[in-house]
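Handing you a structure now.
With one protein chain removed, the remaining protein chains of the complex are shown where they sit.
So, chain A:
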Amino acid sequence: MDRLPRWADVALVPLISLLLAAIISALVLLSIGQSPVEAFDVMVDGALGSAYGWGYTLYYTTSFIFTGLSVTFAFHASMFNIGGEGQAQLGGLGVALVALALPWPHWTLALAAATLGAALFGAAWAAIPAYLQARRGSHIVITTIMFNYIAAAFLVYLLVDVLRPAGQMDPASARFPEGAHLPALNDIPGLNLIFTKPVPANVTLFIALAMAVVVWAILWQTRLGYQIRAFGKSEPAARYAGINPTFIIMVAMLMSGALAGMMSVNNVMGEAERLLQNSSEGAGFIGIAVALMGRNHPFGVVLAALLFGFLYQGGAELGLWTSIPIEMRIVVQGLVILFTGALDMMVRMLLARIFALFRSRQPGVA
């Protein structure tokens, strides 16, 4: 197969995939008697048409950056961590325990401590499957999936029997103290000129963006990242080079779990301000699609997270303003994942042929 120019590989392929997903989505909408044009209008307007819409889009984006980075980091060690959901929920527990532990004097302190707590709890939850993979050869995909269920059940138990304040009806923790309240974008001087209405997007967005840079630096600028990538590409070669497989698997999975856990700073601390059941709401799974679409590169992940943020918020708007069922957003997301992930090679091969054809027609060449 002929190779594609780099710009086509990075930009054109995902764009065409998205276009295809949009076309099929439009057909689905037509088939249920709805107008795709109207739906698209509502989605774009709702998600990107106002600062208020952006406030929601960026809120979802923040979560997806964390979980996308989580999948990406493990992937470079050729570990398919699909336990982001469970790790994020445990991260939420870490956030809640930190936030409820003290009457925090200032949100910066609370944020630092909660981020650390979230990372530690997420990492700890990833540590067990990682150890089982590294030392016992239990497949990481199987164990991380199972740990998602264990996490969910564990949190239900904690929320019902341990963390629920006496007299409260719903299974949730107590509300976090005032000092643990994170500034939303509309609370930040300067940004509050843009975001005039309260939005859920908060300072955690900046932590997410910083983590993208950190992940990039670790993977491509440090010895550790070098070893992780080498191990991920070829385990026998890594053994030849004297790279310790157990160490690499543990580090990659711990970091991956920590990133997934840190997502909970955004939703648990930044938005809900108490720990709820199923706090991660599937963001752990979206992270897989985000990493896939972002080509497992941190900067690609940020862009893909933005796209999925848009889909999430736009989809919610659909349910709000049209008679299109909110489930439609799952259909659209599914199609985006299908085309950008699973059918990526289809578009790629097609493009490669078109490019080859184009090249052979250039003047001066028979």
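Following the convention adopted for this analysis, contacts are C-beta pairs under 8 Å (C-beta built on N, C-alpha and C of every residue); 3 or more make two chains touch, one makes a residue touch a chain; residues count from 1.
By definition in this document, contacts and distances are computed from a predicted model.
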Per UniProt record, name of the chain withheld from view ["Aspartyl/glutamyl-tRNA(Asn/Gln) amidotransferase subunit B", "Quinol oxidase subunit 1", "YCII-related domain-containing protein" or "ABC transporter ATP-binding protein"]: "ABC transporter ATP-binding protein"
Residue among A:F80, A:Y131, A:Y226 or A:F285 touching the omitted chain: A:Y226
Selected residue (touches chain absent from view) among A:Y149, A:Y240 or A:F299: A:Y240
Those residues of chain A which, in the complete complex, touch the missing chain: 1-3, 217, 221-223, 226-227, 229-230, 233-234, 236-237, 239-244, 356, 359-360, 365-366
